[in-house]
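All protein chains but one are shown at their positions in the complex.
In this document, chain identifiers A, B and C correspond to the written order of the chains, with residue numbering beginning at 1 in each.
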Amino acid sequence: MSDSQNGETVLRATGLSKLFKSTVAVDDVSFSLKRGSSLGVVGESGSGKSTTARMIVGLESPSSGSVEFPGATGSGRRGRARLVQMIFQDPFHSFDPRITIAEALEEPLRLHFDWSRERRQARVAELLDQVGLSTRQGGALPRTLSGGQRQRAAIARALGIEPAILVLDEAVAALDVSIQAQVLVLLDNIRRDTGMSYVFVSHDLAVVRYITTDVIVMRSGRVVEAGQTEQVLADPQHPYTRLLLDSVPRPGWDLDRVRRGRLELDSMKETS
Amino acid sequence: MMSTATNSSAAAAAAAPLEISGLSITVQVDGESRPLLDKVSLSVAKGEIVGLVGESGSGKSVTSRSALGLFPGHAITTGSVVVDGVEVIGASAAQLLELRRTRASMIFQDPRSSVNPVRRLGDFLTEGLRARGVGRAEANRTAIGLLEEVGIRDPARAMRRFPHEFSGGMLQRIVIAGALSIGPRLVLADEATTALDVTTQAEVVALLKRLQAESGTGMLFVTHDLELAAALCDRIVVMYAGRVVETGAASAIFAEPQHPYTVGLLGSNPRLTGERATLTPIVGRPLALAEAPAGCAFRDRCPIAVPACATEVPALRPSRATEVACIMPGDEKAA
Amino acid sequence: MIFRLIGSRLLAAIVTMGVAAVVIYGSLRLIPGDPVSAITAGTRLTSEQRAALREKLGLNQGFVSGFTHWLGSVLQLDFGQSMVYGSSVNDLLAARMPTTVTLVLYAAALSLVLGLGMALVSATRPGIIDRIGLVVTSLSIATPSFVVALVLLGVFAVQLRMFPATGSGDGFGDMVYHLTLPAIALMVATFGLVARIMRATFREELVSEHVEVARSRGVARMDILRRHVVRNSVGPMMTITALLLAALFIGTAIVETAFGVDGIGQLLVVSIARRDFPVVQAISLLSVGLFVVTSTIADLALPFVDARVRAVGGLR
Partner (left out) sequence: MSLDTVGLALAGTARRTRRRTRPSALVVASIALLGIVAVASVLAPVITPYAPDATDILNSSAGPTSEHLLGTDGTGRDTLSRLLIGAQLSLLAPLAVAVITTAVGALLGLAAARIGGAFDMIVSRAMDIVFAFPTLLLALLAVAVFGPGLTAPICALALGYIPFVGRIVRSAAIQEQAKPYVGSHAVMGFSELAITVRHIFPNIAPVLLAQATLTFGYAMLDIAALSYLGLGVQPPAADWGSMIAQSQSAVLQGNLWSILFPGMAVILTVLAVNVLGESLSDRFSLASRSAR
């Protein structure tokens, strides 16, 4: 894809590894992210995809390896915040339950920008509008909003900081199908309008195909395949990627292929 | 309002595994009555897999649980639910126990919480048979045989092990073995593969399909995933806000959906193959029956709604290859 | 894995006992001013006697050497001589042990039977019965044992003359008879909490999915209660029992005083009033030790009733 080839690199992860006690969660993962592109991180539970996401935003520190933001000037927690923001899976606990959505949106603006109260509130209204929430919904407490609305609000809050990168950790997995589609369309439009880059962590290949330009496939903490999304999905090279693709339900689903794919993968493990 | 229980064995032999007709459920919450289901009808024939598809609030779980007489507390229930010839609504406690022990069983979403964590798997597997009065030795033999069937290595040893010693996928196989242990005529699978990883889901679905085909039992497969239902099931019933909005052969629903909601659901799913099409999401959020508008519950979200949609609840009627509850079905092909 | 668990739990128990020993020994040294004159206030002592006492209590040594000396004797189960009774602390305790042990076990049995029974009934019968249960347990939790003791004394000992008002009886049968009112007083003040905690535990199991699954399989109600609800609550039950025993032991200080029962609890109260430190230290160590031992046993038994603990490796 042309847009992912031309942009400058905004994020470079080199040899990322994470050990929890004696288990290896992430093992020597490297990738880079170009401005305006969207990188899918695909894997099943235990693949290390979420831990990788948390290392990018600084919620976990790598046991070895590094996360760099080429061309970035800020440093420390606040500096990193201007570079990268994160959306979590669980929309129900993404907000402090005691404060309204609008207050929650204003909070980071106060921390990062030296703006007047009026300017902050104008910006909050703008952000709410951008994600399709009304002013009335902005004035509400989080618990009165639905999961989809809260996830929109979380996106608005992240956008307010104007980061270069947005990390989305299974951000649409907990939503109903019809709501998931709304949020995916919103995310796609935002990236097109703002030129922001995404790291989109997901187990859902169809969603990843829709929202990303490039993809890495992770299994047991390692990257087993990487490339442009369309290419990887159309012509997967690694047996695990093939198994993942064959496992997605569809009419005329060939479950025998899944079984053979699993056998192939298991025999590979034994020979290696 | 309440049909009498038809319990004769002759009727049972000929009866369909599941026959729900006109099922309405209303619960009392804080002194207010809140409707959950409105005149739901569906059936599962012997040897058939029927997919029950819907988003949150659609009432799909309540519907499937009603087949076992597992109604929510303080519920007023009308209509008829006949399982293998036995009427569930108005059934006595003894009749319900008999039904659950011999005719129908359920597979729940999360295998990790379905199995008592402090007891051995053998206890879980034989519990259903033992409740029916089968002796320990015979129940154990049946259970070991089933474990072999579902692909557990060294089944005799597995009987003595504990749930936490197995992965989620393996545990769901064991739960399936437990559900099949009583030789049910009807299996209810309530989001039975949702909690599993994709590759594990595929394996468990393959297993379910094989066992169902071998035993010829009827299965109601409840899921939010229309594509999974289309891949696995013979027929599909789509529910929205406590009502059935469309039903038909799986291939027909998937290829030629008639109800704008079904069309919207399919348009909401990104595709894995073919053109990377743009999504056409449905506006608004899925509603429960209690918060739905009068008339067609979907009309506020519907792209082709007309004023007439508000006047009455559309009944299911045949339209092309499916039956659909919409006054102007199929007019939305363009979107 | 399991051996590491046992090892770390035993280590924790030993550390706790060690710290308890330091605190209990150190309490003597915390006495403001001169400990010897504080302890012997009211009695006239010659300066030789004072010096001897100072020597005996280890007060003329530094804290560390005094402590190690004391700990050495304690580890040989020698708690020294009572300053009030003159006899050895061991003899004082041994004479009273049977009474207090009987009282604690008696009260524990009553409290557990009533508490668990109420918990099961409340948990399985929501509505009016549960609500009545909550009122009764709230009252139990709010009622001090000495108020119950005095009411029982006034009604059953003084007015109805069904039970003796004081003393601990001779022989086991008579002792149980004498200890009935004290045991009931302890029971009334403790069963409510047992019932409350176990009700919450039972409730949590009753709404769990594996109970729903069992129900969906047509398992009889009694079997669900036995095999799923009560069986899964054995862990909390053991913890409660351990805590209850420790609490009842210190609770005997109150009811033995109220009923004039000549047991360890009453001895503790008397010794505190007279600042008979060797006795106070011995009973304090006993009290902490009882808690440490019972809760360690409960924790160590947990892996055997809940297989998950063996795998996860967490005891708390």
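The rule is short, and it goes like this: contacts are C-beta pairs under 8 Å (C-beta built on N, C-alpha and C of every residue); 3 or more make two chains touch, one makes a residue touch a chain.
These figures come from a predicted structure and were not determined experimentally.
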{"item": "Chain not shown, its touching partners among those shown", "value": "A, C"}
{"item": "Chain not shown: contacting residue from C:96, C:196 or C:228", "value": "C:196"}
{"item": "Touch criterion as defined above, residue of C:59, C:95 or C:141 at the omitted chain", "value": "C:141"}
{"item": "Option from C:74, C:132, C:230 or C:272 whose C-beta touches the chain left out", "value": "C:272"}
{"item": "For chain A, residues in touch with the removed chain", "value": "54, 57-59, 77-82, 84-86, 88-90, 92-98, 107-108, 111-112, 142-143, 154, 157-158, 161"}
{"item": "Touching residues (missing chain, whole complex) on chain C", "value": "12, 15-16, 19-20, 23-24, 27-28, 30-32, 38, 138-139, 141-147, 150-151, 153-155, 158-159, 165, 189-190, 193, 196-197, 200-201, 203-204, 207, 236, 239-240, 243-244, 246-251, 253-254, 257-258, 268-269, 271-273, 275, 277, 280, 284, 287-288, 291-292, 295"}
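Assume only the chains that are shown with their structure count from here on.
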{"item": "Graph class of chain-chain contacts, one of line, ring, star, complete, other", "value": "line"}
{"item": "Maximum centroid distance from chain A, chain identifier (CA atoms)", "value": "C"}
{"item": "Chain B-chain C separation of Cα centroids, rounded to whole Å", "value": "53"}
{"item": "Cα-centroid distance, chain A relative to chain C, in whole angstrom", "value": "55"}
{"item": "Sites on chain C touched by chain B in the complex", "value": "208-210, 212-220, 223, 227-228, 231-232, 234, 305-308, 311-312"}
{"item": "Of all residues in chain B, those that touch chain A in their complex", "value": "55-56, 197-203, 205-206, 209, 224-228, 230-232, 250-251, 254-255, 264-265, 267-273, 276, 278-283, 285-286, 301"}
{"item": "Contact footprint of chain C on chain B as seen in their complex", "value": "68, 70, 96-102, 105-106, 108, 110, 113-119, 123, 127-128, 131-132, 162, 164-165, 178, 182"}
